[in-house]
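Of the protein chains in this complex, one is absent; all others appear in place.
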Amino acid sequence: MSLVLLLEQVLNGVQLGVMLFLMAAGLTLIFGVMGLINLAHGSLYMVGAFAAAAVSGLTGSFLLGLAAALAAAAAAGALVEMLVIRRLYARDHLDQVLATFALILIFSEGTRWLFGSFPLFLDVPTWLSGPVALPLGIDYPKYRLAVIAVGLAVAGALAWLIGGTRLGVQIRAGEADREMIAALGVDINRLYTLVFALGAALAGLAGALVGAIQSVQVGMGEPVLILAFVVIVIGGIGSIRGAFVGALLVGLTDTLGRVLLPVIMTHIVGPQSAATVGSAVASMAIYILMALVLLVRPSGLFGRT
Amino acid sequence: MTDTVLQVRNVSKAFGAVQASDGITLDLRPGEIHALIGPNGAGKSTLIAQIAGALRPDAGSVWLSGQDVTALGVAERANLGLARSFQVSAVAMDLTVLQNVVLAACGAQRRVWRFFRAALRDERLIAPARAALARVGLTGEAATIVADLSHGQRRRLELALALVLEPTCFVMDEPLAGLGADGSAEMTALLAGLKAQAPILLVEHDMDAVFALADRISVLVYGKIIATGAPDAIRADSDVRRAYLGDGE
Amino acid sequence: MTAPLLDLRGVTALYGSSQALFGVDLTVEAGQVTALMGRNGMGKTTTIRTICRLLPNRAGEVFLDGHELSGLPPHRVARMGVGLVPEGRRCFAPLTVRENLTAAARPGAWGLDRVVGLFPRLGERMAQRAGTLSGGEQQMLAIGRALMTNPRLLILDEATEGLAPTVRAEIWQAIGTLKRESGLGILLVDKSLRELSAVADSAVILDKGRSVWAGRIEELSPDLAASWLGV
Amino acid sequence: QDSALKVGMITTLSGGGAGLGIDVRDGFLLAVKQAGVPIDVVVEDDQRKPDIAVQLADKLIQSDKVDVMTGIIFSNLAMAVIPSAVAQGKIYLSPNAGPSQLAGPGCNPNYFNVAWQNDNLHEAAGAYANSAGHSNSFILAPNYPAGQDALTGYKRFYEGELAGELYTALGQTDYAAEIAQIRASGADSVFFFLPGGMGISFLKQYADSGVDMPVIGPAFSFDQGILQAVGDAALGVRNTSQWSKDLDNPTNAAFVESFQAEYGRLPSLYASQGFDTANLLISAMGKADVADADAFRAALKEADFDSTRGAFKFNTNQHPVQDIYVREVVKEGDVFTNRIVATALRERGDAYAADCPME
Partner (left out) sequence: MRRERIVNAALAVLLLGFPLWAYWAGEPFLITLATRAAILALAGVGLNLALGTGGLVSLGHAAFFGAGGYAMGVLAWHAQMYAPMNIAGFEIAGTKSMPVIWLVAVLTGALLASLIGALSLRSSGVYFIMLTLAFGQMAYYFAISWPAYGGEDGLSIYVRNGFPGLNTLDPIQFFLLAYAVLMAVIWFMARLQVSPFGLALAAARQSPARVQAVGIGVFRLRLVAFVISGAITALAGAMFADLNRFISPTMLNWHTSGELIVIVVLGGVARLYGPVAGAILLVTLEHVLGGFSDFWQIWLGLGLLAVVLFARGGLVGALAGRAVAHD
């Protein structure tokens, strides 16, 4: 394997990492602020992708589709928060796991009911399609570079929102002691609805952005959900910075694992089964990474103990 | 130093830049109450945690009845006779009072790895549990779920749990915290009677109780023991007054 | 006669199905300190939680400046001018001292500078995380945080529990200053009768969820104290 | 309706992959309706879960007492249900899955496959690659039995070199790393088998990457239901199939028209398979009573029905012998669809029939 190809794969890994960060950001925000395990995050991701596909299909505009994704996911999030999640803050994780598991069923089948069982069309807009030439002779899809840019912007904006604004201070205060911040005059219910809607909107944005280069179909959120969980657990639940680092680690591990493990396995099990064994190990690589990280740091890289 | 029950030798512990324990040496002798006082954040709870085994010291050692227990965990030290009470009540909230005490009896008698015999039908566990409840005045509440107890009753339960272990020494972190005046008085009387059974290392901010109970007092400031001595000597010590007691005393 | 700042009339409250308050009457006047006393578990904290609407009252009324508070959410009560220093301090541990103070700040006479003027130690630790402060510093922070909301009524629940005697003295001094200089009404729970007597104007005693005595603090005879408070 | 023949259909109607099951069902029911014969169809949803499918099979056999079973889409579910169903004497007509285990030594007189043996379309792709002049293919598939079979099938007829052979994770959605490898491999063509959403993702990303060597695949990633979601990225891609909407025979023309009239959408490969399955069954009903198992099986084996794909007959292992075509993805108005451009294999049976002890 040439060095340039390896470099390109590293870039692919970083790109996958940023994409994973987009998916995980909302999840970690919601967990960090509300202490809530939201298994339905993947469903909100799916809602975003479907809304984008439907609206951009009707209007022909990708940007309108993105806006619709944000709006639909945020609205779904706000609704879910007010109807269901609000009653779960005081419960233990078990109830949260179960209720949001139920929400997955409702969202998935509800979407199928609305949109049918076949995948929807959502594509990269023409002004972002095709590759650009990078140094070293790497052709890289424009759209993926745009996704990296959006991911970095979201990371920056979230860091600013949480760390640098009064709203962020109140959010973090609510995270530490919900009742106390209410007793000091902050409308915690509205704040939480807001945060949940924001987390949902981020999921929807990710769904729409990523949906354009993947398939928009019922159930698309589930593999993403698991990946996003792996990312935030590695990074330390609730930490935006952790989610970012975790996402990059997972992206790199997954990409390089897929690329390198079959090569490495050739030397271990011989060329016949190298492809299958290598790919099998590669599909477990991120879980192995996660287990290793947690064995060394039981609450993730940036987690609080 | 032969007849010390508990010994802390040169124990140090740092949290980042904070030196919470700074070469602490301290002992507990049979039949005494040794009070540990000091300003907030001096490192008292940190020291207790290291004695109990919940925190590992960076340096130094902890000895229990002549045995070095520095490398042992919480449970193993408890099995060697160390009973600890918590600054914030730590009890199983959904179990009854009696079940909590029986559990402690299981621990004390090493009867945990039994899967078939009902714990509450085992007289060897029940008898010491009821005896301990009687001593702290909770006999009437044996069947009450702990979550339904008042704060003061929970503090008593906390004590009963330590009693049933029949320990060789007690380590108590602010047992009077949150008790009202009457509760404090009762608890003080209980503690005074307890030291005959096993010596007590007592961390407490209630100076009335400390001066009433302690045989010796050590003063901890910024992780260092600045004075150890009889209550009167400590009360008179000018360093102690400046660092902790203030001039109002 | 003008209405008192805070007025509770026959307040009752439940935790789930078990009743904790059976009828509490209590008033706090502006510029005065009222001490709320009683043994453990008699309902002091519960009373305070119902005032702040952290717990709904089952019956009775709570008036702030003549306005009924029942039915309002807690943040509305706080915005009407009730500042709480809760039992157990409850500082926002992961936030810095400065963030703790600004989280709920509302415009008014009290701002960062004035709080730091009252507790100079907080000024030295502005960028430190509240969770790593010593107990006494946390208590100061909790008081400062309540003041930042510019309340008309300040409620302190066991504000000196677990504090070293020196720190305690400082806090009593600060409460005295507040009362004299800001004209706040203050409702105070503390276990040391001796120290309360020095600062409070009036007192209410709770027993088993009922207010059983109310009056000027000087009028609280040792006999009464012994029978209701066990001292 | 006592004399009605009872058919139990277990198929995937909810969750991922539901579109395939719905098409098979609709095609089947359309044929039943058109024939107007007394057939009772009990339809059950397997949710794509093997244990549910097994449970439903028990129900159909024990409670509903069906005579014939059909409907399963996915090979792993087929392997869960079919061996025990045929062992219990039920006739099973597969409208889609054709795992190799059931074509070779594991073949069974009660088991008929009306679609294809799993390798067929991949074999055709390999054969087509030769005739298209490709001599250095890069091939990839998910790492599970069907994926491994797919690559084996392709290599069975393909004569050129392999620029690379790659297994991806099942359910993988991002293929940037694979596409970079393809680009760097110096291949002259790409063969892939990535069913469902995986294929959509791959094709979109491949098109966007600017790599422009020709792609070949089996029909699954280019069929009617999925094509609209792939969009322009699929235009011009060659894919192999035993059926196409534009196949020129009267049965097919009538089928396409009536399906569209009935359901308001174009039929898919799966719909045609469901339709053919029902017609096979109906043809046998005219010749024998289902109570007479031997006679009924013989009637089925004659395959005396008009298939939408033209000539159709059964091999010794009761799998199809049929032509397999090469289609090209085209756009008709707003709709993406396929057009036949060549025939890849003629009267193809399968590689396992020789191992089947039946005659």
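For clarity, chains are labelled A, B, C and D in written order, and residue numbers in each chain start from 1.
As a working rule, a contact is a pair of C-beta atoms (placed from the backbone, for glycine too) under 8 Å apart; a residue touches a chain by one contact, two chains touch by 3 or more.
Owing to the predicted nature of the structure, the values given are computational and were not obtained by experimental measurement.
Asks: Taking the complete complex into account, which shown chains does the hidden chain touch?
Replies: Looking at the complete complex, the unshown chain comes into contact with A, B, D.
Asks: For the full complex, which residue in D:Gln34, D:Gln148 or D:Ser258 touches the chain that was left out?
Replies: Per the contact definition at the top, the residue touching the missing chain is D:Gln148.
Asks: With respect to the chain omitted from the figure, which of A:Met19, A:Ile37, A:Val124 or A:Met265 is a touching residue?
Replies: A:Ile37
Asks: Specify the residue from the set B:Val74, B:Ala131, B:Met207 or B:Ala227 that touches the hidden chain.
Replies: B:Val74
Asks: Which of these, B:Ala20, B:Ala52 or B:Leu149, touches the one chain of the complex that we don't see?
Replies: Answer from the full complex: B:Ala52 touches the omitted chain.
Asks: Going by the touch rule given at the top, which residues of chain D touch the chain that is not shown?
Replies: Residues in contact with the chain left out: 13-15, 44-45, 49-52, 54-55, 58-59, 62-63, 75-76, 79-80, 83-84, 87, 99, 101, 143-146, 148, 169-170.
Asks: For review purposes, identify every residue of chain B that touches the missing chain, sorted by number.
Replies: 52, 54, 73-76, 78-79, 83-84, 86, 90-96, 99-100, 102-104, 106-108, 110-120, 122, 125, 145, 161, 165
Asks: Considering the entire assembly, which residues of chain A contact the chain that has been omitted?
Replies: 31, 37, 84, 87-88, 93-95, 97-99, 101-106, 108-110, 112-113, 226, 229-230, 233, 237, 276, 279-280, 283-284, 287-288, 290-291, 294-295, 298-300, 303
FYI, only the chains that are shown with their structure count from here on.
Asks: Compared with chain B, which chain's mean CA position is the farthest off?
Replies: D
Asks: Which integer distance in Å separates the CA centroid of chain C from that of chain D?
Replies: Computed from C-alpha means, the inter-chain centre distance equals 75 Å.
Asks: Could you grab the centroid distance between chain B and chain D? Build each centroid from C-alpha atoms only and quote it in angstrom.
Replies: 74
Asks: Provide the list of chain B residues touching at least two other chains, using ranges where the numbers run on.
Replies: Residues of chain B never touch two or more of the other chains.
Asks: Which word fits how the chains touch one another: line, ring, star, complete or other?
Replies: Contact pattern: an open line, chains touching in sequence.
Asks: Could you list each pair of chains that touch one another?
Replies: A-C, A-D, B-C
Asks: Taking the touch rule as given, give the residues of chain C at its contact with chain B in the complex, in rising order.
Replies: It comes out as residues 18, 38-41, 132-137, 158, 161-167, 169, 191, 193, 229-231.
Asks: Considering the complex alone, what residue numbers of chain A touch chain C?
Replies: 166, 169-170, 172-173, 175-177, 179-189, 304
Asks: In the complex, go through chain D and note every residue touching chain A.
Replies: Against chain A, the touching part of chain D is residues 14-16, 18-19, 22, 143, 148, 165-171, 173-174, 176-178, 180-181, 183-184, 196-201, 204-205, 208-210, 225-226, 228-233.
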